[in-house]
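The structure appears below as structure tokens.
Here the complex is missing a single protein chain, while all its other protein chains stay put.
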Amino acid sequence: MANVTCLGCGCACDDIGVTVRDQRIVALEHACPLGERWFGDGVVPARAVVRGAAASIENAVTRAAELLRGGAPALVYLAPDLSTEAQREAIALADRLRARLDSVSSDTVAAGILAGQRRGRATATLGEIRNRADLLVFWATDPSTRYPRYLSRYALDPVGTHVPEGRAGRTVIAVDVGGNRGPADAEARVVLAPEEEVAALGIMRATVLGRKLGGLSRGLTAAAALAERMSRARYVVVVHDAEPAPGAADPEQANGLVGLAQALNGPTRCALSSLRGGGNRSGADVAMTWQTGYPFAVDFSPGHPRYRPEESAAMLGGRVAVGLIAGAVSAVPDAVMRALDRVPLVVIGPRATEAPRAVDVAIDTAVAGIHESGIAYRMDDIPLPLTGFLPGPPAAAGVLRAVARAAAPEKAP
Amino acid sequence: MTAPEQLRIVGGTLHDPANDVDGEMRDLCIENGRIVASLPQGVPTLDARGMVVMPGGVDIHSHFASSSCNHARRLLPEEHAADPAARPSLQGGEGPARSGTGGTVPSTFTTGYRYAGLGYTTAFDAAVAPITARHSHAELDDTPILDAGFFALMGNDEYLLRQIEAGARDRARDYAAWLLGAVGAYAVKIVNPGGIEAWKSGQRNVAGIDEAIAGRRVTPRAILETLADAVNTLRLPHPVHIHCNNLGQPGNSATTLATMEALAGRRAHFTHLQFHCYGGEPGKGWASAATKVIEYVNSHPEISTDVGQVMFGPATTVTADGPVEYLLYASSGRKWVNIDLELETGCGIVPYAYKEKAAVSALQWAVGLELFLLARDPWRVVLSTDHPNGGSFLSYPALIQLLMDRTFRDEQIKRVNPKLLAGSALADGLAREYTLNEIAIVTRAGPARLLGLRSKGHLGVGADADVTIYSRDPDIAKMFSSPRYVIKGGCLVVEEGQLRRAPAGRRLHVRPGYDEAVLRDLRRHFDAYSTISFDNYPVRGVPGESIGSDR
Partner (left out) sequence: MTDEIVLTLRRPLGGTVDAAELAPEGWGELSGAEIGRRGVRVSGHGDVPVGELFDIKGERSIRVRFVGDLTGVEGLGSGFDAGELIVEGNAGREVGARMRGGRIEVRGNAGWGAGLEMSGGVLEIRGTAGPRAGGAPLGAKRGMSGGEIVIRGSVGPEAGAGMRRGLVAVGGDAADGAGRAALAGTVVVFGRTAGAAGQWSKRGTILALGPVVPLATYRYACTYRPQYVRLLLKYLRDRHRLPVTPQQLSGFYRRYSGDLAELGAGEILAWTAE
């Protein structure tokens, strides 16, 4: 198999070569360490479990439906490793159950999404970064660990239509914020204390808008100088990790980055590149938006979607009486698992039966992109095809649809 | 199917201009989703006595199922919160009804329900970046009822520009043909030819059709000629669909006329013409130039337009025309999204509101009406608001009232800011009132014909049974905003003004032939500059049959 899409991180590289022998992956081409981990050998459990005992899929679906349809407030949670087809089914189910609906995004990229809703944003797809960027500013992030091929495949090394020299045609500047450092081989660095970070972004935006500010600290002075330099570049790309560890960044960082990138489009061109994790996370935002109008944190209880970003899934402990996790349960943030601590839980997704806690119903499904075809979104919201190339458990989309049919017959409450 | 497979619509007054039927009382027979000549006695009937019967509406230019629309949706939580959409109470058997949100860019299910509720049964998304085509198909899968397709953005495509620069116009045509089929699109769309590439390259924009694009040996004129010729040589059902350079700028009518003249003698569709008919000069004021432009259209039967009327109230401007949106952002201070899309195009979004008391809004409103009222051939001047750019598709009924009712229109004119209307034809008084038949032309028969949809936009034998039935009402806006019955493909979707069924729509797309020699070259281009493997680029399994390329 050639040109397989990898969902190991949000780069969604679609050039992976896969060698399969005896229904196992035995070799990968072009895959980074994250990709190798994500593909593994392609062998996943294919079981269904009800209260710890093996069950047929049909019985597990029936039991899941019984738990969900009682009318008790439900949370439907989109974890990673779902195809967008499965995400759509999970959203439909939440609509029918008048449930709360949320995804990993509320715990990772919420601040960035909200800043983007308040201000808008200036961005570009990864290929446009590759083809045009002559100045890259890495804001408190070095993509090489969490997004291993971002630099080599997209942003930095390749030759682009407007950057025929490739890496030699680009300048890299690192902004180090506390322990979050930019790439080691940057041509220049700006060092900021964490408490200076948002102020620096404000100063930089003010500078781009042509305002002079005096009496600044050393870090802020350097930030202002960086802003001047960015204003003189041809096509600036600001790269940040949109999914830092929870609580790692001031939520206003996102506002500052969005605002800076927008302002730079006065004197020059600028795009903000927001790095996203793997497993089709962006797809959850995209599908929720087209079906409900909101990218995460939806409350269907009024009978229509209502946006509740200030009440993310992790904050719903005590307010929901049953939970459905669709997708890879191992990637659900601890805080969300805690919120679901004492309520009946259904898990439908890859390796569901290996959930870290006892659940009422677990149904193993295919991994989208290994056993299941469909589409998934890259971190820049570009849709890519997934091709199932190994036999495996049933696709999550079909299981979720079956649960929806059993849980909420045509006439909804 | 829960709807009867046979249905006789009895006693309605038909307006079927494609078949020269203008307000005749006739029965209409439907069998298996199509119009048939007759049915045996005893089949189910629908009493349409005293009602107006038209083909289902056809929207030739709208933005409702694309990646850029979805970015707009994401941008507008306050609009969605203000317009929640409960699930309609459908009759069983058509899949579960879905809730959603409205505003100027509704969620997908709500979009389908609301279009159908308006009596529209076919619509095209006019601007899809081919690289995001998969996304559009997925949205269309979730947009019920409408038969729908989309136009592929090509006017700033890197591979195409390279072919034009190299003088390889045949290869450019092969590429366009391949691209349409590869992504499941229906037509070729040009947005601000070369201007988006200029924006991305730091040139900001191009000012006219003969300006070099980003220092390259290619001009907007060459792009326009190449794609217009390609589409006509390929005999695609719809001509090249053009959003001219300099949208929204004072004095842009000169560019618009130059573009029309550049394509003289070629079939071409000029979209949202209202936004391209301004006199005056940048920085020195605005005026209407609608008369001049529509006179050109009137005397050139090979070209067609849709108006892109501005309606007062909220709108969301969403377009591939990135440089225009930057200007709107800079002048309005509103939210702004810009997305540069690799090798193909751009995307800009700014929420906006047209206000009666704002001089430019009033001018835009007047220009649109002038185009409608001065157009001599309604078959070539389609009703549109460039949804959601000039206003929501939900404002079509109000627009129809403006066209049909001069008294109402004159009252509205008195309310708007007159500052820029001096000397405009509308201010001087235009007496024309559209007839029901003309409305049927500009909202269904005309667009269907221009789109090459032979089984849409009319009620002759063999046509798709897409039928809208209105109760007569002296309040024209009310009559058109709430049809009594809507039938889609033979299925009764609206009954007594209530949405009752929401079957899936069909996908409309083309698959023209091309010389496969282009593929090897294209693969090299992808390998050199794309971030997607050439083999992964085409959309597999586009649903539905492709529409024939013959006219």
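As written, the chains take the letters A and B, and residue 1 is the first residue of each chain.
Going forward, a contact is a pair of C-beta atoms (placed from the backbone, for glycine too) under 8 Å apart; a residue touches a chain by one contact, two chains touch by 3 or more.
Keep in mind that what you see is a predicted model, and the values were worked out from it rather than measured.
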| item | value |
| --- | --- |
| Partner chains on view for the chain not depicted | A, B |
| Residue among A:37, A:51, A:211 or A:357 touching the omitted chain | A:211 |
| Residue, one of A:6, A:44, A:57 or A:220, that touches the chain absent here | A:220 |
| Contact with the hidden chain (one of B:39, B:81 or B:168) | B:81 |
| Touching the absent chain when the full complex is considered, from A:47, A:118, A:229 or A:405 | A:118 |
| Listed residues A:17, A:33, A:52 or A:71, member touching the removed chain | A:71 |
| On chain A, residues whose C-beta touches the chain left out of the figure | 71-73, 113-114, 117-118, 198-199, 201-203, 205-206, 209, 211, 213, 216, 220, 252, 255-256, 259, 301-302, 307, 309-310, 319, 321, 413 |
| For chain B, the residues touching the chain missing from this view | 77-78, 81, 333, 335 |
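Definition applied: only the chains that are shown with their structure count from here on.
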| item | value |
| --- | --- |
| Cα-centroid distance, chain A relative to chain B, in whole angstrom | 33 |
| List of chain A residues in touch with chain B within their complex | 2-3, 5, 14-15, 84, 88, 92, 95-96, 113, 116-128, 130-132, 153-154, 159-162, 234-235, 262, 265-266, 268-269, 271, 285-287, 289-295, 300, 302-307, 375, 381-385, 404, 408, 410-412 |
| Interfacial residue positions of chain B with respect to chain A in the complex | 67, 70-71, 73-77, 80-81, 84-87, 92-93, 96-101, 103, 106-109, 131-132, 134-135, 138-139, 142, 158, 199-202, 326, 329-330, 335-343, 349-350, 528-533, 535-536, 539-540 |
